[in-house]
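A single protein chain has been removed from this complex, and every other one stays in its place.
And then subunit A:
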Amino acid sequence: MQHYSGFGLLKHSFSHHENWQRVWRNPTPKKKYDVIIVGGGGHGLATAYYLAKEFGITNVAVIEKGFLGGGNTARNTTIVRSNYLWDEAAHLYEHAMKLWEGLSQDLNYNVMFSQRGCLNLGHTLQDMRDIQRRVNANRLNGIDGEVLDTQQVKEIVPVLDCSDRARYPVLGASWQPRAGVARHDAVAWGFARGADAHGVDLIQQTEVEDLIIEDGTVVGVRTARYGEIRADRVGCVVAGNSSVLAKMAGFELPLESHPLQALVSEPIKPILDTVVMSNQVHGYASQSDKGDLVIGAGIDSYNGYGQRGSYSTIEHTIQAIVEMFPVFSRVRMNRQWGGIVDTCPDACPIISETPVKNLFFNCGWGTGGFKATPGSGHVFAASLAKGEMHPLAKPFSMFRFHNGALVDEHGAAGVAH
């Protein structure tokens, strides 16, 4: 792998940047691997990277039906935070946060992780009570957090309408200074480059059509392009399409796939240097380095695999943003898109063994998977390497929906899912 550095940039400038190495190979798959990861998004690539780097399993293939990082990794609003209420979720997301903090150095790839802080606004007395409870829980779990009053919020975000004339006045907020944003594509590319350098085969444009199961044990996958590819263990990290793969394996998951939309404005001068989220008026916004406002809100309520949603959902999102930031009312929106999110009844992920032996699923991240990318990949890699679930992943078994031990972050986390 070619090492990236300032010196390298200077060196290549003399040859007009025409001699950069390809970032990853485009190999033909072998007949047999130790581990196959289905799905080449952020979580799948992170899983492959940590499998090779931390756990020494390099005979790994990532099989992706489109191109790397082309699904929800390319479609999210790039927010990273770890201020979850319940211990199980807080530990998992904080594990990810700690990996984020050294990720660019670890990958030798600039993921542009910017810890610009995240505000979760409170608009009612109950919101403020919930915020106090959540911040207290966060601090007990070693996660940074503060409860701010209206004046303190106004100092951080002067353009936010903090007046008492607002329809939903801002009474305060929770503030996580270590939260922020990262460059979503770079995360996928950095993990892909790192995995490839450790010998992982990244197989693109190859759709898995079936899982090969013999005597209740998965032994490989069947693809249209390369036929059968065998493996000792298979990990499925396919977000919105998880239920489709589970059906191939003969079981159901407690998931429903919904469209989640987001949009960006035209680029404007720097105006918002943090992330602002509101559960109550239900929208969130940040500003990218390029200057666009990156805006999102809730899912479309119906099931959908179409990577698009209804216009009315976008309209509600914009209403919320303009309610919070009247100054944005004349900003024009540039692009709008949708992704398919696999939502779980308790708004927590499934990182789990399945009824099929040697088949593992990492799914159900719903609307909030991006922030967990490195942590999710790390604990899933550990689980695949050892054949038993990592301690941080254990509470997120799919069988919690049989025994009732849900991790109910619905409404408890910073923003509604």
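Basically, contacts are C-beta pairs under 8 Å (C-beta built on N, C-alpha and C of every residue); 3 or more make two chains touch, one makes a residue touch a chain; residues count from 1.
Here is the rule we use: contacts and distances are computed from a predicted model.
S.K.: For the chain omitted from this view, which of "Thiolase family protein", "Sarcosine oxidase subunit delta", "Phosphate ABC transporter ATP-binding protein, PhoT family" or "Neutral amino acid transport system permease protein" is its UniProt protein name?
M.R.: "Sarcosine oxidase subunit delta"
S.K.: Please pick, from A:47, A:72, A:223 or A:241, the residue that touches the omitted chain in the full complex.
M.R.: A:241
S.K.: I'm checking contacts with the chain that's been left out. Which of A:253, A:293 or A:331 qualifies?
M.R.: Once the missing chain is taken into account, the touching residue is A:253.
S.K.: Of A:177, A:345 or A:387, which one is in contact with the hidden chain?
M.R.: Hidden-chain contact among the options goes to A:345.
S.K.: Looking at the full complex, which residue from A:204, A:310 or A:336 touches the chain that isn't shown here?
M.R.: From the options A:204, A:310 or A:336, the contact with the absent chain belongs to A:310.
S.K.: Provide the residue numbers of subunit A that touch the chain removed from this figure.
M.R.: Residues touching the hidden chain, for subunit A, are 241, 243-244, 247, 252-257, 301-306, 308, 310-312, 345, 401-404.
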